[in-house]
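Before I ask anything, here is the structure I am working with.
All protein chains but one are shown in place.
For subunit A:
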Amino acid sequence: MALTQQDIDQEIAAERAAYGKRIADGAPVEHQPRRDYAPYRSSVLRHPKQPPVAIDVAQDPELVELFSPAFGERDITEIDNDLTRHHRGEPIGERITVSGRLLDRDGRPVRGQLVEIWQANSAGRYAHRREQHDAPLDPNFTGVGRTLTDDSGHYRFTTVQPGPYPWRNHVNAWRPAHIHFSVFGSAFTQRLVTQMYFPNDPLFPYDPILQSVTDDAARQRLIATYDHGLSVPEFSLGYHWDLVLDGPNATWIEEGR
């Protein structure tokens, strides 16, 4: 029998209840999703059953994972962070400016690092050949951008508001509108791929991918804030989204953590 939204809702509620019980029993806050989150069906066969093996980075400051690959000006072009200028014409949709800071766990800016984004067009269609959703493609929008953070850790993109789109996790499954982010820190241990959402999306409670982050406060950190100060007059609406990278880096060792 086909899975319904109701089936998935019940599983999401059960996962939330299980997390609530873990917290009540004294377990730590879970900032990250669990890899075995069954409401997202694709995770079932793609998560390890064995616990990860811990590496205490303080034991060896020479680990290559404590360093990060380098990216520079020649890895990007001037308009890579303006997704509305990658074709001859203007893409269809509401123009937006998305900006924020890339920080480490100590709140320090991550400077000069690569931020890559990709997204659906305003109709909810990816420019990917395996995409089966029959919403229109936009010949003036690919939906891929990249940039380097500046000296204060800031990044900035100009793009169009992505549309929500259906997928086949269960009957009538829809993803809330989102932008995919891929970022590097000052250590490879801080590598992060995630998704940014827009405020007040009515699809949030139904989406097993967003709900895989069972901690309420952690889930809120995936949602951008509308920022009128970032909106550009006569041009775009502004959204602010800061990212904080998990994982140790070399400064943790210097400070003896």
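What we mean here is this: a contact is a pair of C-beta atoms (placed from the backbone, for glycine too) under 8 Å apart; a residue touches a chain by one contact, two chains touch by 3 or more; residues count from 1.
Just so it is clear, contacts and distances are computed from a predicted model.
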- Note on the structure: In UniProt, out of "Thiolase family protein", "Protocatechuate 3,4-dioxygenase subunit alpha", "Sorbitol dehydrogenase" or "ATPase", the chain dropped from the view is recorded as "Protocatechuate 3,4-dioxygenase subunit alpha"
- Query: From the list A:Thr4, A:Asn172 or A:Thr225, which touches the chain that is not on show?
  - Reply: A:Thr225
- Task: Quick one: say which of A:Ile92, A:Val144, A:Val171 or A:Leu203 touches the chain that got left out.
- Result: A:Val144
- Task: Tell me which residue among A:Leu3, A:Ile92, A:Leu192 or A:Leu237 touches the hidden chain in the full complex.
- Result: A:Leu192
- Against the chain that's been left off, what residues of subunit A make contact? List them. 31-35, 37, 40, 42-50, 52-57, 59-65, 67, 69-80, 86, 100-101, 103, 105-108, 116-118, 120, 126-128, 130-131, 142-144, 180, 182, 188-189, 191-195, 209, 212-213, 217-225, 240-248
